[in-house]
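Left out: one protein chain. Kept in place: all the others.
And now, chain A:
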Amino acid sequence: MDLNLDAPHSMGTTIIGVTYNGGVVLGADSRTSTGMYVANRASDKITQLTDNVYVCRSGSAADSQVVSDYVRYFLHQHTIQLGQPATVKVSANLIRMLAYNNKNMLQTGLIVGGWDKYEGGKIYGVPLGGTVVEQPFAIGGSGSSYLYGFFDQAWKENMTKEEAEQLVVKAVSLAIARDGASGGVVRTVIINSEGVTRNFYPGDKLQLWHEELEPQNSLLDILNAAGPEPMAI
């Protein structure tokens, strides 16, 4: 079994961005793989660009980190010059400029989501190749293949914040169940006019799907169990 530890760090990934009435919810799994080895089982794939705009990263870890670092820097300058928070459309366009003009050298798919006072909550998908497309919801990464049908059925307009977050968590959890390159925990970020809320759903607390079993004799339980009571005289 060749683990190929020299393979570039890639994020197998499932990333999702969903709009609801009042803002957006971004969600992602947390697995970063190098070949067949999980290099980081608790990575944070939803990175901040500005106070009100976040981006979900997928594909090559190095490429996506560098692109988001550059765009964060440009947006910081832009915010200073503009004198007010940057819009989601501008952030998505900056991401797109880097992705399109360097399309031969980059291998990263991104989902930009945020809230601004002009357009409200918006999601922009920037897949491989560098197109930018505004969508009411976007999915990306290797695990997204398993979610197209699910979203066709489950997505509806004008959900509430709770409904949207539950949808995202359910979707990432379904993708984790079927995609080997996705796993770990589910992280969500909710962005609306009030601000940003980060949530965390550990992998073992997610709902069990078809043919998934309850943990039995789990090492986690054994290790975390209290020791035997000392003898009382």
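The rule we apply is simple: a contact is a pair of C-beta atoms (placed from the backbone, for glycine too) under 8 Å apart; a residue touches a chain by one contact, two chains touch by 3 or more; residues count from 1.
Assume contacts and distances are computed from a predicted model.
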Chain left out of the displayed complex - its UniProt protein name, from "Exostosin like glycosyltransferase 1", "proteasome endopeptidase complex", "Protein MAK16 homolog" or "Small ribosomal subunit protein mS29": "proteasome endopeptidase complex"
Residue among A:I16, A:L94 or A:V132 that touches the chain left out of view: A:L94
Residue of A:Q65, A:Q135 or A:T197 in touch with the missing chain, whole complex considered: A:Q65
Missing-partner contacts on chain A, residue numbers: 3, 5-6, 8-9, 32, 34, 37, 39-40, 42-43, 60-62, 65-66, 69-70, 73-74, 77-78, 81, 93-94, 97-98, 101-105, 219, 223
